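Left out: one protein chain. Kept in place: all the others.
Entry: chain A
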Amino acid sequence: MSRVLVGVKRVIDYAVKIRVKPDHSGVVTDGVKHSMNPFCEIAVEEAVKLKEKKFIKEVVAVSCGPTQVTETIRTALAMGCDRGIHVEVSGKDYEAMGPLQISKIFAALAKKEEASLVILGKQAIDDDCNQTGQMTAALLDWPQGTFASEVTIDGEKVKVVREIDGGLETIKISMPAVLTADLRLNTPRYATLPNIMKAKKKKIANMKPADLGVDEPPTRLAGVKVETVDDLVAKLKANGTI
């Protein structure tokens, strides 16, 4: 029962009015307020709580992206994580990055750090993908407890109450496992100024995806628009997808 990996993503703050760039190539991010994805905050809070209850010994906060993401890692450290890992990805690579690549990075780190749990937010508020947790579990071949609204450690197992379409579902999974945090899992603590000061002394390690054996993000292939459902089925049959 030693280590938990928590993923934190730097996103545009939820209160900001999003503006599209004049060239329609994306949204304006320069000079715009960014903060930790709210679901990641809940993930951090849960991990820190587990440590406070002495179920785990160490919480490691991980973020992938350019230099600015270290701010987000520091916030996680101020909330109580012990150390951080910054996986450096910048520029075009960062823009092209998506859940598949992130989950490859997390899977590699989970193995490297011998984590018992990987806790992520259920989705990011910028892309709303809701994929990284699930993909990470699949790559690791670990059980997953997604949309968690309650987490209880019971020996070598985790009891997870999940918020699903039909209501609540309780599952019991073995560790190591991947969990994703939903809204009602907890209320994240406010970082206090003394904790922010203490966090300055905590270490953030630097690495690149290549160091973890993860390759470049594949160039995303262009999509094709079709007119009808029949066309869609035909196309999918033609390229062997179904």
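Keep in mind that, in the parts below, a residue touches a chain if its C-beta (ideal position, glycine included) is under 8 Å from a C-beta of that chain, and two chains touch if they have at least 3 such contacts; residues count from 1.
The rule is simple: contacts and distances are computed from a predicted model.
Asks: Out of "AP-4 complex subunit epsilon", "Cell cycle control protein", "Large ribosomal subunit protein bL32m" or "Very long-chain specific acyl-CoA dehydrogenase, mitochondrial", flag the one the UniProt entry gives for the chain missing from this complex.
Replies: "Very long-chain specific acyl-CoA dehydrogenase, mitochondrial"
Asks: Considering the whole complex, which of A:51, A:74 or A:162 touches the chain not shown?
Replies: Considering all chains, including the one not shown, the answer is A:74.
Asks: Extract the touching residues of chain A with respect to the undisplayed chain.
Replies: Given the touch definition above, chain A has residues 31, 35, 71, 74-75, 78, 190-194, 196-197, 200 touching the missing chain.
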